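Read through the structure below, which is laid out as structure tokens, and then see the notes.
Removed: one protein chain of the complex. Kept in place: all other protein chains.
Every chain is named by a letter (A, B and C) in the order it is written, and numbering of its residues begins at 1.
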């Protein structure tokens, strides 16, 4: 299988297009099924008690499926999330990066569907699972 | 119907317990069905193009159902999100606050379910809808 | 607002196109927001204990958003469900029809999103909530 973008290209794209989150995420690996992405956990991601907040876990799932899509179709900044579902199952380990493992289940002309398992680095226990749907706009503005 | 916490109490609780997001959210109104919460949109919430990012919209939905729950049961910081689903339907208007209107559909002993409609302030069009489930831990740690 | 199909047209379409479920569903009302659909509960819908099974509640949600879509755009048999999320919140009353109230939140060129509240007839308590996304195929086969 050929990839349209590798780790370096994905990381460069992310930092160029989404400067707000450039320090948050690191592309670890492009895989046959998708990508592995790290959330570099810092103080700003935490809730009381020292665990990563739900919205930051959601952000990791969202970006992981996005990057898995780009790895296959190449840079497409207009691609937009149309829906997502997420289950939070365990508390993340305190002060530990999160690792999101995304796999693409469908890569259609219009819709892309992937799911993600999220773990604390070094642990097998799944913290959260998510499925995310992106829509790939044809020509013109992204209005679904 | 009696409320356990009003707007002022909810806002004070939010700011005390979640200082990281104290500038993000404002409790607008406690209603018979739930609450209305504002996301005070700032530069840090935006994606390229000037629209609020998906994770920030998710955060608004999440906090709105949380606050709707507290309005009924009183302060319960241990309450944890167990699952959520969200549909992103339109682009938010640029540079405009988002208003989330949450209603509780179930307030059980263990699980609370609410849904949320999110709009740009001053617009009728729904930007996103979400449903969120919280679990209320019994005594002891929050492990679902 | 003009409707493309009224109650009678929707019911006739359902019975012609989906003969397997013709005895299951009855279009009660087309509303400004969507439709109200009845699941005519019979022995075959029940689980032990006499309550309607989850898949039959899902079916009601699915058909309700479908019919709400048709009420606006007219007959489009190719329209396909692309995703759904559902929360089951209470046991349905035994031996009682279920009433699903669907509202359309987005009617786009490609994607339609609606949500549904489901109650036992004569009760205010919400049994289940669901959100359902349909995709409207352009010309050609429905492959999303």
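Throughout what follows, a residue touches a chain if its C-beta (ideal position, glycine included) is under 8 Å from a C-beta of that chain, and two chains touch if they have at least 3 such contacts.
Quick caveat: nothing in here was measured; it's all calculated off a predicted structure.
Of the candidate positions A:53, A:85 or A:120, contact with the unshown chain belongs to A:85. What chain C contributes to its contact with the hidden chain is residues 17-18, 20, 44, 46-48, 53-56, 58-59, 62, 77, 80-91, 142-144.
Contacts to the hidden chain, counted on chain B, fall at residues 82-83, 85, 106, 108-111, 133, 135, 143-144. Think of the hidden chain as still there; on chain A it touches residues 85, 87, 89-90, 105-106, 108, 113, 115, 117, 126, 129, 131, 133.
Heads up, the rule we're going with is that only the chains that are shown with their structure count from here on.
Remark: rotation between chain B and chain C after Cα superposition is 180° (nearest 5). In this structure chain A contacts its sequence twin chain C using mostly the same residue numbers, the overlap exceeding half.
The most central chain, judged by C-alpha centres against the centre of all protein C-alpha atoms, is B. Distance between chain A and chain B, defined via averaged C-alpha coordinates, is recorded as 23 Å. Chain A and chain C have CA centres that are 33 Å apart. The set of chain C residues that touch two or more partner chains comprises 85, 106, 108, 133.
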